[in-house]
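Of the protein chains in this complex, one is absent; all others appear in place.
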Amino acid sequence: MLREDSALSDRVLSIDTSGVYYRDLNKMLREGVAKGAREFVLRGVTGQRYIGTGLVERVSIKIFGTPGNDLGAFMDGPSIEVFGNAQDGLGNTMNSGKIVVHGNAGDLLGMAMRGGKIFVKGDAGCRSAIHMKEYRDMRPTVVIGGTARDFFAEYMAGGEVVLLGLTLPPGVRHSCAFMGTGMHGGRIYIRGAIDPSKLGKGVIIQELSEPDWETVKARVAEFAAYFDMDAGAILSAPFVKLCPASTRPYGVLYAGRN
Amino acid sequence: MRNLDRITNPFNDDKVIANCGIFGVMNTAGGKMSGRDVIEAMANMHDRGNGLGGGFAAYGIYPEHPEEYALHVMFETQRAREETERALQEWFRIGAQEPIPTRNTRGIANAPILWRYFVEPLQEEAIPPTPDGAIALTPDDYVVDRVMVINTSIDGAFVFSSGKNMGVFKGVGHAEDIGTFFCLDEYQAYLWTGHSRFPTNTQAWWGGAHPFSILDWTVVHNGEISSYGTNRAFLEMYGYYCSMHTDTEVIAYATDLLVRKHGLPISVVAKVFAAPLWQDIDRMPSPDRETYTALRQVYGSLLMNGPFAVIIAHQGEMIGLRDRINLRPLVAGSKGDLLFLASEEAPIRLVCPDVERTWAVQGGEPVIGRLFEGIVEPGVDRSAVYEEPCIERFYGHKGQREVHSLSGMRAAM
Partner (left out) sequence: MRQCSFDVHAYDEEDDAIVSADDRCVGCQRCATYCPTGAITIRLSERDFRLNANWRPEHLMDIKRQAETGGVILTGMGNDKPYRIYWDHLLLNASQVTNPSIDPLREPMELRTFLGAKPDRLRFADGRLLTELAPQVRLEMPILFSAMSYGAITYNAQLALMQAAEECGTLCNTGEGGWPRDFRRFGKNVIVQCASGRFGVDFDYLNQAAVVEIKIGQGAKPGIGGHLPGEKVTPLVAETRMIPVGTDALSPAPQHDIYSIEDLSTLIYALKEATNYEKPVSVKIAAVHNAPAIASGIARAGADIIAIDGVRGGTGAAPKVIRDNVGIPIELALAAVDRRLRREGIRNRVSLVAAGGFRSSADVIKAIALGADAVYIGTAALVAMGCTLCQQCYTGKCAWGITSADPVLAKRLNPDIATRRLVNLVKAWSLEIKEMLGGMGINAIESVRGNRLHLRGVGLEEWELETLGVRGAG
């Protein structure tokens, strides 16, 4: 299956993916892993779906181009770096691993993510970080350098999301509506102004505690390192924290016994 | 096609459900492009369709017939062609007629007989007074009426394109194969839209593919409109008979009603189809609040409720619109005079590797490209306008940013 122009040397496999169907590409990745490759360099990526899905090894995948939907869906281990923009469904139901995007991300980033980390340099689309959860020592982390669109971090049940607002012009607030609706766990940290009327139901704004600051500092430091930015400058602006008002957002919805 | 239902809706569904991938590109300066890129873009989104329908619309392709209606007609039999041609001769002056060029293409089978006719209504036929003598039909109305007559009363004939200096090309197969079949790489247009279809049934009828068109309006559509029954019932009161049982047809007719007959600007039509939420309307300043309230009160039945992303095109304009809560994807891109719209970003970058910026279209905010005017609406979130003096960020891929005031937006774009 591996094409002749795919070069495997020093455990690094370079693949020119132009014109390669996603099923063939992902099969090449699985076969590459089986043959001992630890690093993949994918060039000319244009819309191939599910890259990283079904891989459980801690391999690294560098993607040049525009990967398709569901990048890293159900992923459990690999580290992916995208030099370009990512489309919808990035890190869907991801379990562990890391995705770094040197660009923007589409809708549904990190949906139902349970572990691992996602760093996006630019903006994210609608329904980002929706229904993230945590479990024991698995704490998913999403850091978005820019802003996000509507339905941000809805139904959040665990993990942490840091929204840095670095792409917002001066004086412009984050405009995502329904932020954190139904949140019942996890932490949302936001740099830059938000409009309280756009918060979802059951969400309250708090000051950051000392442990919160430690978390934010660590995440921002990692973010800044990936994108060659100044962490200190990012941290010099104020942050707020969004928390669930209750771990039972819908506890009063129902009448008793019928 | 006397009994259109038998063909368009063999299982008597409430409507035909289909979802898809869509793509559009426009050179707002009027420069022409061959269909090669749009075919390549559709091939890139191959998995968004399932091979049961693909189609394209192209604008500016018949400069030698600028004032004649270009009728693209499919026939199941030679008899249907003869019968149709007799009727056309009776109604129209036929400037030219010829088979639509096609080439043998793998994956395309059972093509109908495909012809095109460049026609003008005969003067005396074109403007007959209505029985009460009050309203004269325009040539456009006459063409719509004759198209409906052919499509509903001549067995085995179907007009699938009827605008001036534009054409729809569609059929059963994967979009890229349909494009190759119709030799679209040999046409030159300043505006192309494409559609790959994922219907939930066997639509082995070429007329059932998208784009759906009426005159030079074409619609390519991804999604399912849950309000279809309400929309259809409303349109029926205005004389539109929805024969195709598709959401897309409803959008085309509703656009025709609101723009051509009611004279609404397309930017306002977008706010009818994807109306702002009441909670946002309630927070608008006057007079916007009253305007948007009235739009929902009067045209609430044309709210397209449910997931959709559409590219609507007509001569000189391409409009992209997503439903108001962003349930279906639509990405825009631009480079110089070029405006791109697509279900995914990858096909834009594939056909235009040096695209200057790409951005996700905000639900309910139309993207509008207009010939010789450029991108008159970028389709970005304008909700901040009510809170801040300067609105919306509109960034490029590499993070460069531009800020526009609301009034300055048109000029800046």
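Should a chain be cited, it is by its letter among A and B, assigned in written order, with residues numbered from 1 in that chain.
Methods note: a residue touches a chain if its C-beta (ideal position, glycine included) is under 8 Å from a C-beta of that chain, and two chains touch if they have at least 3 such contacts.
Just so we're clear, the structure is a prediction, and the values are computed from it rather than from any experiment.
J.: Touching the hidden chain in the complete assembly: which of B:Ser34, B:Asn50 or B:Gln315 does that?
T.: Residue touching the chain left out of view: B:Asn50.
J.: Touching the left-out chain: which of A:Met28, A:Val59, A:Ile80 or A:Leu108?
T.: That would be A:Leu108, which touches the missing chain.
J.: What chain A residues would touch the chain not displayed?
T.: On the chain A side, contact with the omitted chain comes from 23, 26, 30, 49-50, 53-54, 56, 69-70, 73-74, 76, 89, 92-93, 95, 108, 111-112, 114, 127, 130-131, 133-135, 138, 155, 157-158, 182, 184-185, 247-258.
J.: Can you name the residues of chain B that touch the chain not displayed here?
T.: Interface residues of chain B facing the absent chain: 10-11, 13-14, 16-21, 47-50, 52, 198-202, 222-224, 307, 327-328.
Definition applied: only the chains that are shown with their structure count from here on.
J.: Using CA atom averages as chain centres, what separation in Å is found between chain A and chain B?
T.: 35
J.: Once bound in the complex, which stretches of chain A touch chain B?
T.: On the chain A side, the touching residues are 22, 45-47, 49, 65-69, 84-85, 87-88, 103-104, 106-107, 121-123, 125-127, 146-147, 149-151, 167-169, 171-173, 175, 177, 195, 197.
J.: Over in the complex, which chain B residues touch chain A? Could you list them?
T.: 44-45, 47, 283, 325-326, 329, 331, 344-347, 349-350, 358, 360, 362-363, 381, 383-384, 387-393, 395, 397, 399, 401, 403
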